[in-house]
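Below is one structure, written out as structure tokens, with a few remarks after it.
Not every chain of the complex is shown here; the ones you see sit where they belong.
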Amino acid sequence: MQSNDQRAYDRGTTIFSPDGRLYQVEYAREAVKRGGATVGVRTADGVVFASNGPRRSPLLEPESIEKLHDVDGRIGMATTGHVADGRRLVDYGRRYAHQERLRYGDAPDTEPVAKAIADYIQESTQTGGTRPFGTALLVGGVDDDGPRLFEVDPSGTPAEWRAVAVGNQSREVRAFLEAEYEDGLALDTGTTLVLRALADSLGELDAVDVDVATMDADGFTSLALDQRRAAFEAAGLGPAS
Amino acid sequence: MQSNDQRAYDRGTTIFSPDGRLYQVEYAREAVKRGGATVGVRTADGVVFASNGPRRSPLLEPESIEKLHDVDGRIGMATTGHVADGRRLVDYGRRYAHQERLRYGDAPDTEPVAKAIADYIQESTQTGGTRPFGTALLVGGVDDDGPRLFEVDPSGTPAEWRAVAVGNQSREVRAFLEAEYEDGLALDTGTTLVLRALADSLGELDAVDVDVATMDADGFTSLALDQRRAAFEAAGLGPAS
Amino acid sequence: MQSNDQRAYDRGTTIFSPDGRLYQVEYAREAVKRGGATVGVRTADGVVFASNGPRRSPLLEPESIEKLHDVDGRIGMATTGHVADGRRLVDYGRRYAHQERLRYGDAPDTEPVAKAIADYIQESTQTGGTRPFGTALLVGGVDDDGPRLFEVDPSGTPAEWRAVAVGNQSREVRAFLEAEYEDGLALDTGTTLVLRALADSLGELDAVDVDVATMDADGFTSLALDQRRAAFEAAGLGPAS
């Protein structure tokens, strides 16, 4: 239970608490923790995303709960936390990429897309009339600088990672990645790594509930269910149901 | 009765609670539960909607309480919860479909319509000066991808279902659907299923109080009272009063 | 007396309570109950409105307290509740009808006028900076679909009725109508019915205090005092003072 002091700073617009914190941003991070576990790994020739979200119902089409997004044919995004907020940020990223393409005649690189979304999020934490976004997102892609993997958090801060996890159980998944990650992985080894990282922290996984996507020189590719089942077997995770 | 802590976050604009929740959105979900039970089922060749709403008075024209809406001749929507909010969302969907038709010379597919409404709802949960919509809606139609059935909830999240229920008693109706639904149903078998799902959860039904509509290759069709009575009999629900 | 919990949700802008209600809208319904009893009945060839409002003073010109309004020569409206709010809604309806006439060269039908006002009211319950309208209104007219009678309530929901009552004592008047209403009434029998419905619930009536109007193929007609006295006698309500 929180104290009276803390309650005083978490209402209305986003303002500083006496110890220099922005509580609405911290609460938005809690919304992120309520989202599905999401992992990104940078390999020698691309980036791999995996996101776990158990189906609420067997009647739900799992593909419709988009967790991994193709932004521009070349850049991918993974979102977790408040789903509707995540869709808005992906839309923003798509519009930004589209405008850059119109302006420069070429697809934008990964970093400027991640930073444009970060700026958009920061604004939501300072200017009145809106709340922060309850979403963390990963941005990945391959451009002239090779494979790049960025995280953008609810404060609007971008950071580049070799491997990172956000959402539910992210602390445990990150610890696994720190122990197991190696530079120079092949893309399929990276896929094995993200699945093992999820399985290690979350227990038994079902290939139906886990979205996987890769971004390499050929662009964004979402793995179909049979491909995911094969990857599960390759990762030693047993046959999916 | 709610606690003091909870009360602190549900007033004024929509902001995060310390555990990352948006209470105004959760309260809007309560408004949805106060609405009539509404079911959607995807069949092999179309989508069926049924919505139950006992007449407040024998003098009320039941057709005037629109629960199932023809959006574009091809796409249907079912709304439940705060009725006036639902009408506004349907209007939004119609205007969106109309603009897409003007722009591309063809009726839009089901998914982009559902997602446009979801975006519109998300905005109401983040930008100040407005409350969320107290309405859940189902969007159904048949396009090049075959029959599609989407739910959009008060947070602005779209999801695709094979069969789904919203509104009053939705938990019970969903359980019935999970037990009874099969892929590849014919449209009239789907109609039987939606009526049985409602009757199982709500008890005795009157064909006068239940709206039924189908969306197939011929577009949106609302069933007249005699057609509904026939469907009731076909579903073994006895003659309506 | 209301509880503390309820009080917390009825101030400032219109937001949801934890159980999904909009208190400002419910309070606006109370404003409607403070208005004069108002009845509408659909007959075979037209619609009849009657509205009761005892004169505050013999020096007041009763016609100046407009309760029944000629909107377009063809469509009539009855308002009850907060009088000034009602005038604003009637103005809105007139402007809407006028624009439709300019656009399509013909008077609009009854239903679109009722729905346009309903949309206008819904907006007042969601967008900040304004309170709801403390007014219920009936909209009646005869068009290609025959006689139509709509009610629009403070939530912005339209409904079509064969016979309906709003305002003071509306529960009692509706019960009378449910017991006595028959389809296929002649217009003058409908006039008798609305007067009997008011008299049954409100006790002794004075023709001076009751406004009566009919909408049929000849359009909107307000009954003069001698016509109302004749109708009172025809309804067996005795001579007016």
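As written, the chains take the letters A, B and C, and residue 1 is the first residue of each chain.
Here is the rule we use: a residue touches a chain if its C-beta (ideal position, glycine included) is under 8 Å from a C-beta of that chain, and two chains touch if they have at least 3 such contacts.
Just so we're clear, the structure is a prediction, and the values are computed from it rather than from any experiment.
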Complete complex - number of sequence copies, 3 represented: 7
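Going forward, only the chains that are shown with their structure count from here on.
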Chain occupying the middle, per Cα centroid: B
Inter-copy rotation, subunit B to subunit C, in degrees (Cα atoms; steps of 5): 50
For subunit B paired with subunit C, centre-to-centre distance based on mean C-alpha positions, whole Å: 30
Whole-Å gap between the CA centroids of subunit A and subunit C: 55
Contacts with 2+ other chains: residues of subunit A: none
Partner subunit B, residues of subunit C touching it in the complex: 5, 8-9, 12-22, 115, 118-119, 121-123, 125-129, 150, 155-164, 174, 177-178, 181
Subunit B residues touching subunit C - in the complex, by the definition given at the top: 1-2, 6-7, 10-12, 23-24, 27-34, 57-61, 63-65, 81-85, 87-88, 91, 124, 128-134
